[in-house]
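Every protein chain except one is present and positioned as in the full complex.
Now for subunit A:
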Amino acid sequence: MSRPEDILPPDLFYNDTESRKYTTSSRIQTIQSSMTHRALSLLSLTSPSLILDIGCGSGLSGEILSASASEGTPGGPHVWIGFDISSSMLGIALEKEVEGDLFLADAGQGVPFRAGTFDAAISISAIQWLCNAETSEESPAGRLSRFFNGLYASLRRGGRAVCQFYPKNDVQKKMISAAAIKAGFGAGLLEDDEGTKNAKTYLVLTVGGGDVRG
């Protein structure tokens, strides 16, 4: 299978047809939902929080963030803000009337929120796209650095981010982790089903200076 990020940039790849295909495939929905739950368990949230969803797409993860603790979302319901570069994906999120605020934005351009805004951040199957640089003005390193620096600043001290992504190879995995560490994060890579074709990679990021959460 060819990797979508090798074919086109995400705003072009996830056009209306691809977006709908992605969102209506029940197999993708199930995988997406289980990865969101896994990421949430790694965030260890215990009360309703303000969360940034990077690459929120059609809001599959967001619907889980908006659910209550009794519906299976730890600490929920959370309030979330979602970024996506694909207006087709956001269009589907609008049709579903998701509760989060949606931004047409490219995380590789930065995270335009004041310092300490978010309790946590989550990203499902998105940040490998940051390694694409489409123009001569852009480099993967520059995009990764703007994203992780912006994310680091926008999180509260003691906050966490969990990014599930599909690394193309070990070089890309290391490049992404190194960019996060350079931005100031404590970083760890977690692999579920390692070595199988269902392998899932989670980048778990912590912001130091942990305050005690009330």
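By definition in this document, contacts are C-beta pairs under 8 Å (C-beta built on N, C-alpha and C of every residue); 3 or more make two chains touch, one makes a residue touch a chain; residues count from 1.
We adopt the following convention: contacts and distances are computed from a predicted model.
Within the choices "Trm112p-domain-containing protein", "26S proteasome complex subunit SEM1", "CAX interacting protein 1" or "Glutaredoxin-related protein 5, mitochondrial", the name that UniProt assigns to the complex's undisplayed chain is "Trm112p-domain-containing protein". For the chain missing from the display, the contacting residue among A:L8, A:L50 or A:A141 is A:L50, taking the whole complex into account.
When the omitted chain is restored, the residue from A:R3, A:R27, A:R114 or A:K197 that touches it is A:R114. Contacts to the hidden chain, counted on subunit A, fall at residues 47-50, 77-79, 81, 83, 85, 90, 94, 99, 101-106, 109-110, 112-114, 116-117, 119, 135, 137-138, 146, 156, 214.
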